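Below you will find the structure I want to go over with you.
With one protein chain removed, the remaining protein chains of the complex are shown where they sit.
When the chains are written out, they are named A, B and C in that same order, and each has its own residue count from 1.
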Amino acid sequence: MDILDNNTILYIAAFGLMLIGISGIVISNHLMRIIFGIALLEAGANLLLLLSTYHEGASAPIIVADNIPTMMADPVPQALVLTAIVIGVGILALALSLAIRVQRAYGTLDMREVRLKLEQEISDEAGIDMPSSSEKPDDIAKVPLNSVVQQESGS
Amino acid sequence: MSLLVLMIVLPLLTAFLLSSIDRLSTFAARVMGPLVLLATAAIGLSVWPQLGDAPLAVQWGGFQAPLGITLYADQFGLLFALAMTIGTLLLWPRSTENQLRSSSLALLLAGTGSGLALSGDLFNIYVFYELMTVVSYGLIASRGTSGSFASTLRYLVISGFGAALALAGIALVYQATGTLNLAQLAQLAPEKLNNLQGFAAFVLMLVGFGVKAELFPVNMWVPEVYATASSRVSALLAGVVSKLALLIIMRLLILVFHQPEALTVLLVLGILGVVSGELAAWRARDLNRMLAFSSIGQLGVMFIALSIPGNAGIFAALAVMVHHLFLKPSMFLLAERWGGSIKGLAGAAKTSPLGAALFVLLSLSLIGVPPLPGFWAKLLVIMPLLALDQPLYYFAAFVILAAASLEANYLFRVVMKLYEKEPAATPHNAHATLDLATAVFLGAGLVAAVFMLIPLADRLDGIAAQASDVSTYIQTVAPQPLQSGGVQ
Amino acid sequence: MTALDYLLLISAITVVIALLAGNMRVGGWLVTILYALQGAALLMMSGLGYSTMTVVQSSLRFNVLSEQMLWRFDALSWFFALITIGAGLFCSWFASGEWGEKYRDNGGNLRLFHGALALNVFTMLVLLASGDLLTLFIGWELVSWASFLIMALAGGKAFDYAMRYISYAFAGAMALLGGLLLIYAEVGSFDFQSLKEAVPTMSSATLWTLVVLLTAGFGVKMAILPFHLWQAKAYAETPGPGAAFLGAISSRMGLFAFIVVVVQLIGISRLVEMEIPYTFLDAQDLLAWIAVFTIIIPTYIALRQHDARRLLAWHGVGQTGYMLLGIVIANDLGSAGGLMHVFNYASYQAMLFMAVVAVIHRTGTSDLNKLGGLFTRMPLSYLAMLIGIIGLAGLPPMNGFVSKWLIYRSLIVDGSPLLFIGAVIGTLGTILSVYKLIHNIFLGQLRVEHAAVREAPLSMVIPMMLLAAVVFVTGYFPGLVLDWTSAVQTSIGLPVLAHHLGGVSISGGLDMIWIVSVLLVGFGFGTLVFFLGGRSKRVHQLDNYAGGHFLTAETRYHYSDNFYPGLMHLIGPWYRNSFEWLERGLISAVDTLSTAMQGLYRNAHPSYLLLVAVVFALSWVIV
Partner (left out) sequence: MRRFTAALFLLGLGVMIAAIYQHIDFSNTAVNAGQAINAVAAEETGAANFVTSVVLAYRGIDTLLELTILFTAAMIGGMVLGRRRVDAPRDPDAGFILRTGADLLFPLLLVVGLYIILHGHLTPGGGFQGGVILAAAFFLPLLARPGITLIDQRVVSLVEGLAGATFIIIGLLAMFDGKEFLTPLLDKGELGALISAGTLPILYLAVGIKVGSELAGLLAHLAEAEALD
């Protein structure tokens, strides 16, 4: 198979990982799945970064006993990916700790319910009804239209 | 060697050591943060004049560009680095529970923001950006309510999504050019990035960095976060941090991505942002979310300004950004005590007349009433839009003007409430002195700008010209041309 | 320092003094004197009014955005400034005495009232002085917000109306800004002269856009159809003399700006060339018809009001139509009539409002159903109102007759009989409704609770009487005003009306000295006969009979409710509140959109939207 050389397979893997990650974020409603979706997406992006200057057969960019290899891999993406992975880990841990707290507070990790309860909390704090109720903002309804009609149909 | 790196490094160092210092002396830990920021602001200000003549490039670790990471300081970047530092100083978080951690986070934010504004390396920008994101999670969550945790998590999901896309974009850029140095990218871009790959990379990065800049499809976190975070944090995020993300996008546009489609994407998303934000704000019934939605709208205006090709667009965007930099934090500070429903604000002007008067001033400037600075900023955006003579740009101008009328309507609805004669059932508190003083200070800046309009406009024009000068950028950084064949 | 600098400086000082001393007993008088000083500064430039000077520059100027911003006065500005300062002077005088004290005692902020009034005058002067499109816009916005301030002073219901006003006004201002910036994009300058030179080369589409945007922007302030809804209520709720001031001059600023940009710079002749496709109309006809409907509809809305201030304010909207109509016709007669109507209308509208405020001051109400028979109690106010309504109805011998005559005449000369008929229908409505006004307040049976009412204090009566004198004198000698309008006509490049002290010197012309003298002689003769004949018998005001029964004072026999039942039966079905319906429709459309957007932010998954955007963008790039 000529079309599917290693390079192509790797690229498909990278894009595929991103695809799966994005699908996870978009399709699922459970926060854990969404968080894992992000992790997958990041993995895909990392792989893409690694592939950016990938050369088949290149050796690791390390000099062992003055034996300089003929073809060394690009060290920059490797360093970048190292950084990106660590960042990803940090954020993942943070996401998990937040998820624990959210689950403790709202008793659910379903995105829709969380959203609803969050909205409820904000509205309660501000002392207003939930926006989904059909009550209009105070002053919009009070634009002096009503009085216009009363005035002019009255006389 | 330049002391400029201290603007970034010193706050980080202090943040690392703050908890240790706290163990030695609580008082020292409390004053340490502001003092350090004062010092870094002083460093920044001392460098400011010399950057007017020539920008400055510093290589971290002394390695030659493009191998090492470049720090590129022009007045444009330094302006926002200073804004970040001074802004954090003014809006120093005051949380009773997590004071120590909040202080560390604020320090980190200041350092990171400065670094982001001054960075000259694509991946370095990404890392700074991520750090800033994490720090803002912390600041939002430091309020400690379950709402703030939930909104942080929602924010984190969107942000993580965006960041991964931005990383993919960076991968595409590195794949095409083999470098991450912005100066070198500027050299190589016309040849290697002026294609679909470049465009895809731009869109990915736009989405990634747009999360913080409240770009339209990735700004769904804004209303929730600003409603649940403490007002000072909202002020920082809406006022300063969003501008830094915008600055990154501006830098990328100026240096790397020159496709006309890129501008169109910005324009369309900007228009959508203005429309959705201002319309949503019109119906908001609590002040915090009203301000959040309106901030989406104003960021949309900045994106529209950015989409104007050439120097005029940079100048316009800069003017709107600087205006917003003063205005939005001050509004959020006023919302600190007025955060509840707008209906409940009736008669609030009686308890805090200065705050109410300031709110009127800010509203007037926001909707662009001459001779306040907001008017001139708006003028600078719309004039080049109309001069371009293209239907979409005409439409953008129309949208901005129509949005301003909506803005006038909903902001003055609040003003009317404030001055209503019958007070609300629940009395509201007067503003905390420090909040009010800060807000007044920022508002005074706006008024002062009216009197210094002409020199100010000249200065901003100069900054914009310097920022959009690609050849100076390349010359200052002077990256080594890349050689082929890595084997020695 | 030029005379204009002095004028603006004094005006600014007036604002400061009003804010500082407004609450003091002498404050009002001090401010009134300062208005007089402003008038004196204006008289230093009186050459402008008689074409012996063309322009007075201010030494204040800036360079912004590589554009020079300058302020100057020409004949047009001078004419409007004269009315503005006059209105300010009389209204401040009116407010200085007892009225102000009562206002303060009732919890009003008198300092803010005087300050807002002075601010209105000052901002109007700044607008009138604008020397380029940018300063015009700045002045425009200042005026808008200053009138917002004075409208909102009363609080309560006034807040709602002021809010509605500012929503309209700001939307209008944005349309205006769009128009002005479009001009800048086309012309490359905010300069008046450059625009004038560039107009002949502009494409028809551009010009249409400009005319629509600018007319809409200026029209909101003028309250022409369909932007008329805000005005009457907002003005009516403004505290007393403030309403008189706003009614007299405030919305005339829209007309001023319209004259400057559309008439003077774009030119009516250019409007005539702009034809509306598929019709035989052009832009000028369109504007004229808008003006005529602005006359008719608000006038008949006024007919239904039962609040004196509302009734007057609705007339204010209607009378704007006459001015606009005259100016849009743009021949020598029409433009002179339109301009003169600005002056005339300001004089009697201020007076009418003052009379109503005087009645409110004494009786505490302006409800036409709760008043009546005050003629014996407040004869001077009655006189003022009588003179005022004669002027408003456009009957001789008052000045309103002259300006309306000029406008009718110009319509006939122009060959527009339909417009003429429209204008006459409007006048008919005016006569009917002003009769309702004076009848329900002053004529008929005095109400028991008003038996002890006295005439308004001198501080209120004197300004009214002075204004009455102005109305009569300029009706007797219209040449006094026609001198100024001719100077304006010269300055804005319209044909100049040939006139003399008594009127117009054209064939079939008008000589008011002759007409009024005949009228006076006739009237005097009638009076003579009346008194010499000795056939009359004095009866008491309450000496009424109905169906042979004597009516005591307790019996309500004052015909004020359900006025004009026959007419109302005839035209009643035409009152459909269509514009309110439109306005509400717009509001609920925005409301629906707003709800949708909030729903979007609450529910939509961002990556979803993002994906749509990305797919869209890419497919667009690829295709």
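FYI, contacts are C-beta pairs under 8 Å (C-beta built on N, C-alpha and C of every residue); 3 or more make two chains touch, one makes a residue touch a chain.
In this text the structure is predicted, and so the values were computed from the model without any measurement.
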Hidden partner chain, touching residue among B:Thr179, B:Ser341, B:Ser363 or B:Ser405: B:Thr179
Contact with the hidden chain (one of A:Ile9, A:Met32 or A:Ala79): A:Ala79
Identified contact with the non-displayed chain, of B:Val36, B:Val58 or B:Ala183: B:Val58
Option from B:Tyr137, B:Phe359 or B:Tyr410 whose C-beta touches the chain left out: B:Tyr137
Contact set of subunit A toward the excluded chain (per top definition): 7, 11, 15, 19, 22-23, 26-27, 52-55, 60-66, 72-80, 82-83, 86-87, 89-91, 93-94, 96-98, 100-101, 103-104
Subunit B residues that touch the omitted chain in the full complex: 1-2, 5, 9, 12-13, 15-20, 23, 58-63, 66-69, 98, 101, 104-105, 108, 112, 115, 123-124, 127-128, 130-131, 134-135, 137-138, 141-142, 149, 172, 174-181, 195-197, 200, 480, 482-488
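Simple rule for what comes next: only the chains that are shown with their structure count from here on.
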Chain pair, A-C or B-C, that carries the greater number of C-beta contacts: B-C
Middle chain, criterion being Cα centroid separation: B
Centroid comparison with subunit C (C-alpha atoms), farthest chain: A
Between subunit A and subunit B, centroid-to-centroid distance (C-alpha), Å: 21
Centroid spacing, where centroids are CA-atom means, of subunit B and subunit C in whole angstrom: 46
Touching two or more other chains - residues of subunit A: 22, 25, 115, 119, 131, 139-140
Per-residue overlap in subunit C, given as positions that touch at least 2 other chains: 163, 591, 598, 602, 605, 607
Subunit B - residues contacting subunit C, complex: 158, 161, 196, 199-200, 203, 207, 216-220, 222-223, 261, 265, 269, 275-277, 279-280, 282-284, 293, 364, 367, 369-371, 375-376, 379-380, 382-383, 386-387, 389, 397-398, 401-402, 404-406, 408-409, 412-413, 416, 419-421, 453-454, 457
Of all residues in subunit C, those that touch subunit B in their complex: 62-65, 137-138, 141-142, 145, 152, 155-156, 159, 162-163, 166-167, 170-171, 174-175, 177-178, 181-182, 184-185, 590-591, 593-598, 600-602, 604-607, 609-610, 613-614, 617-618, 620-622
List of subunit A residues in touch with subunit C within their complex: 22, 25-26, 115, 119, 131, 136, 139-140, 142-145, 147-149, 151-155
